[in-house]
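One protein chain omitted, others in place.
Right, chain A next:
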Amino acid sequence: MSYLLLTLLLLPLIGSVLVFAWKNPASKYLALGIAFAQMLLTFYMLTGFDFKPTVDGVLQYEINYPWSNYIKSNLHFGIDGMSMLMLLLTNILTPLIILSSFNEKPGYRNTFYGLILLMQFGLIGVFTSLDGLLFYIFWEVTLIPIWLIAGIWGQEDKKIQFTTRFFVYTFVGSLFMLIGLIYVYNHSASFALTDLYNADLTSGAQTVIFWFIFFAFAVKLPIFPFHSWQPDTYTYSPTQGSMLLSGIMLKMAVYGLLRWLLPITPEPILGLSGQIVLVLAIIGVVHGALIAIIQNDSKRLIAYSSLSHVGLMTAGIMASAILTVKGTLMIEGGEGALIQSFAHGINVVGLFYCADILYKRFKTRDIRQMGGLARVAPKFAVLFMVILLGSIALPLTNGFVGEFILIKSIFDYSIIAAVIAGTTMIFSSVYLFRFYAKAMFGEGDEEVLASAADLTGVEFSVLASLVVFVIFLGIFPQPILDMVNSSLKFIFTSMMN
């Protein structure tokens, strides 16, 4: 029984209840305080964390408490390297996301912050639960707050239509996952992770379950044909909603793919299913990047770029998984996907915030109507540039390490696939530099520029914190690779037999 993990899990829940109850403008400080305490707690847990356990896949800070006899399920939480990385991502980004909204007046503020904390609770639950039913429950718990955030504070004219579509899409995906999990559960002793890994499933059943569970992840990621909800939702959500969605929430699916899907149903990976997923992911990479090039709406551009990056992560995971199931243990794809999850989280939150800052200055999201801001806002120009370079995956920024490993792992599987997927690096520089050049240089509306100011204190502190991570992880990626190594070895080894 680990009280540290229990605190980490319950603090945001209690915090959200307090923030809901406290109808006062000052509740935002309470929310920020809780999120910040949460971050410190995560760092503290990192100090007591065993990076190189002697046995692979060892769980630390475990909590295991019987929950229901009715459904054979336990309140089982624990952390290995992979979960730790995701917890770091969640708890570093949440205070920044809360801070980033301090200049805004969204109305019903305490509800807004309460929902963000509730979301954090759900996310931590997803990343730490070791019980199939708990995982599903937390997976759904994250959906409600983000849906309400998008719905209540989203762009007025479009929000009903797009939030409904978002909710229905992801809910349908989750339902299929539930059915898959229930089926596995009926053929195993309980909902415990290891029991699900060892469930007695026929090859045909595995294929069906693979697609059922994959569907949930594919919608959340999103993978190519299931992505149609994503650009609209990212565009019409409030900035904080887009940050939560793209920065943290889609990482749930990357995590779920590794932890819950591949080890439970290894057989279909070897067959056609694995290759179909790989192909879809690579189509997503190119498709997202190409569409991003012609976007004029800044948030939409970032949404499509996210689609492209996520496709690469999935492709990397699948390439390594296919090779592993064939008999050679390869974990690079997993490593690349996880480090890229972390990096992409930082970068995309930064990009959405930059888009938000630009929107505040120019009162439009159309990048054709922007221009020349670099002259009046040099601090912004520099920080924006660094985050941009991170997204483009310039060496020595955080994006490079992940993308390099991912393309290498795809290369190990197929050179042609690697060449096609590698185009993302070219395309991303095209669309992001186009965005930057239009917004920061060139002819701008002089009236707008005269009234535009450089970064405020809040904006600066958020962007500067993100930039620190962009550079730091670009130079020292090794700690993250070490962190996830042992858990990935465990997961990929359990796929082999």
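Rule of thumb we're sticking to: a residue touches a chain if its C-beta (ideal position, glycine included) is under 8 Å from a C-beta of that chain, and two chains touch if they have at least 3 such contacts; residues count from 1.
In this section, contacts and distances are computed from a predicted model.
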Study note, to complete from the structure: By UniProt, of "Nitrogen fixation protein NifU", "NADH-quinone oxidoreductase subunit N", "Pyruvate dehydrogenase complex E1 component subunit beta" or "Multiple sugar transport system substrate-binding protein", the chain left out is "NADH-quinone oxidoreductase subunit N"
**Study point:** Residue among A:L6, A:A37, A:V58 or A:I137 touching the omitted chain
**Key:** A:I137
**Study point:** Full-complex contact with the absent chain, from A:Y113, A:F127 or A:F176
**Key:** A:F176
Exercise for review: Check each of A:S68, A:T194, A:T328 or A:T456 against the chain that is not shown and name the one that touches it.
Suggested key: A:S68
Practice item. Would you write out the residues of chain A that touch the absent chain, in ascending order? Key: 67-71, 107, 133, 136-137, 140-141, 143-144, 148, 151-152, 159-160, 163-164, 167-168, 171-172, 175-176, 178-179, 182-183, 185-186
